[in-house]
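Presenting subunit A:
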Amino acid sequence: MPLLTMRNIDKSFFGKFANQKVNLDVEAGEVHALLGENGAGKTTLMNILYGIYTKDAGEIYYDGQPVEFRSPKEAIAHKIGMVHQHFMLVPTLTVSQNITLGLREKGYPCSNRKQLNQKITQISSQYGLAIDPDAKVNTLSVGEQQRVEIMKLLYRDARLLILDEPTAVLTPQETKNFFRVLKKLREDGRSVILITHHIPEVMDIADQVTVLRDTRSIITAPITELTEEKLSEYMIGRQLKPIERPMDTAREGTGLEVRELKMIRKGVARLNGISFCIAPGEILGIAGVDGNGQKELVEAIMGIGKTPGGSVLLYGEEIKNLPIRSRIRRGLGYISDDRQQDELLMDMNLAENMLLKMYEDKTMNRHGIIHKKSLYAKTQAAIENYDIKTYSLEIPIRLLSGGNQQKLVLARELAGEPRALVVSQPTRGLDIGASEFIREQLLAGKKNGCSILLISADLEEILALSDRIAVIHGGRIMGIVPNTGEVDMTAVGLMMAGRDSMAEREEGEDADE
Partner candidate 1 sequence: MTEILAVITTYLAASLRMATPLTLAGLGESCSEKSGVINIGLEAIMLSGSFCGFIVTFWTSNLFLGILAGIAGGILVSMLHAVLSIKCCADQNMIGLALNFLFLGLTSFLFLKAFGQTTVLPTCDTVNVIRIPLLSEIPVLGPVLFTQNIFVYIMFIAIGVFWFVFYKTDWGIQLTAVGEHPRAADTAGLNVFGIRYGACLINGIFGGMAGAYITLSQLGFFMENVTAGKGYMALVAVILGRRNPIGVLLAAMLIGFADALQFNLQTMGIAVPSQAFSMMPYVAAVIVLLFSVNHSSNPSALGIPYQRNKR
Partner candidate 2 sequence: GCGSEQTAKEGSAGDGKGDAGKSDGLKVALILSGPANDQGWNATALEGLKKAEDEFGITSAYMENVDIADTEAAYRDYAAQGFDLIVGHGFQFGEPAAKVGKEFPDQYFMATESNSQGDNMASYVMSCEEGAYLMGMLCAGMTKTNTIGVVGGFEQPSITKELEAFKIAAKEVNPDVKVLEIYINSFVDASLGKEAAMSMIDQGADVLYHVANQAGTGVITAAQEKGLLCCGNSYDQNSIAPDSVMCSTVYNMPLVITTAVQQVMDHKFEGGVFYLGMADGVVDIAPFHDFEDKIPKELMDQVLAKKDAIISGEFEVPRIESVTK
C-alpha cells in the first residue's frame, strides 16, 4: 500500500486548470521525483497536499486513510513537511526560532532555548547540515537558508518530505551534500517528493518519477525504466539539443571592466580587490560557492547600495559614481538572482513589469507619456518568444508560476539589447526547455557583441556558456581560466574551496572553513 495516493486532483484558478485529473502515488521509503515544465502545476499539487490550497475535486489517501488537510497545521500533524520553492522563513527571527516555530516543546510557552539549540545541533550534525542556531535568518545565504528549511522538517520528524526545487539555489557541493542527506532519509524509511528541473539529479537519486505536463500527470514509472532522453521528451515533448558555443577566442577591446574593486560591509571586507575585463562579445563565467562576494560584486557593478572602492568601467568610461539609471541608459543590463525582491513588481501586471526597466525607451515614452500600444506589443512579443504561460498580459505577475516570472525578467532585460549584461543565476528555477532557450538567448547576445558577466552556481551552465571562467572565493578572484573544453575541474574545485590552483598557495584563514 502506498504511503500517499492522490487521485484525480483538480484545481483551477480564474476558471483555468492548474491541475487536472492528476494522480500521484508515493511509497514509503522512496524518493519520488515530480517533474514538469514551468507552470505545469507541480507547486499547486503540493500546496494542495500540504493544506495551503483546497482542491476542487479528487481524493487524497494518506497511510490508507482518506484525508483532506485544511491547513498546513493538519498536514504537519500527519508528519508531512514541505520546503517551499520560495523559502518560508521569518527573516527577523533566529535559525532556532524558525525551526521550532509552531511547536509546543517542553516548557511552552517559555521553552528553554538552550535545550532546543542542543537538540537542533544534534540533529544537524547527524545529517551533516552545518547551521548556527542563534544566527538571524536575514544574515544567511540562500544555501544556509535551505539547510534551515530542511532542519525544520527533520526537527519535526516528518515522514513525508515535500521538497519544491530545493537544489535550484544550491552549489554543486551543497547539492552533493544535500543528496547525502536525502539518501540518509530514505534509509530511515522516510519518503521524499522531490521537484526539480535537473534531470541528472533525478537519475542520480529518484526511485520513481511522475511527470506533469500541461496540468495533467502523464506518466509514473520507476527510474530504472527511464533514460535522460526519455524524461526530457516527457517533460517538453522533444529532445534537448546540445548547446553549441562558438569557440572564437580572440576578442578585441574592453566592454565591462572592473579594477581593484573593494567593499567593506558591516566591518567585513566582502570584496578584496577584484579585477577583470570582459571583451565585447565575450562571456565571463564566475564560479564559486554562494556567499563569497558574488552579490556584492554584482551590486557594485550595478551601483546598488554603497559605492565600492576601485573602479568600474563600461567601454572605457568610469561609471562607478553614476546612479543606476545612468548605467542602464549606457546599456548595462542586470538580472538578479532574487527576482521577486529585486526585479519584479509582484502586484503589477506583466506589461507594467516590462515597463520597469524600459520606461525611458523612445518607443515607450513620448514626452513622459507611456505609449501603451508599443508596450503591449513588446510584452506580447515577449510572452510569445519566451513561451510565458499566462492568461493575459494584464494580470498581476504574482499569479504566474516561478519559472514564468523568471522568463519575463529575462525577456525584459534582453529586449533592451544591452551592451553589457550582468546575469546572476539566469536559469535558476527554469525548466529544461526554458533553460535551453535562455542559454541560446545569452549566446545570441554575445554574438551581438554584448559583454556578459555570468554568475551561476551551476558549473555545467558556466562550462556550457563561458569563454573564460573566473573563480571567486572570499571576495577575491582566485584565478581565471579559458574555457577551452578541457578545463581542469579539480583545479576549479580547489579554487572554489579557497586554494590557489597554481604554485602560490593561500595560507591560513581561507583554508580552514
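How were these candidates chosen? In short, all candidates are chains of the complex that A comes from, given by their letters.
Criterion: a contact is a pair of C-beta atoms (placed from the backbone, for glycine too) under 8 Å apart; a residue touches a chain by one contact, two chains touch by 3 or more; residues count from 1.
Source: prediction; values computed, not measured.
*Asks:* Hey, among 1 or 2, which one's touching subunit A in this complex?
*Replies:* 1
*Asks:* Using the touch rule from the top, collect the residues of subunit A that touch candidate 1 in their complex.
*Replies:* Those residues of subunit A that touch candidate 1 are 50, 52-54, 71-73, 76-77, 82, 84, 87-93, 97-98, 100-103, 108-111, 152, 398-399.
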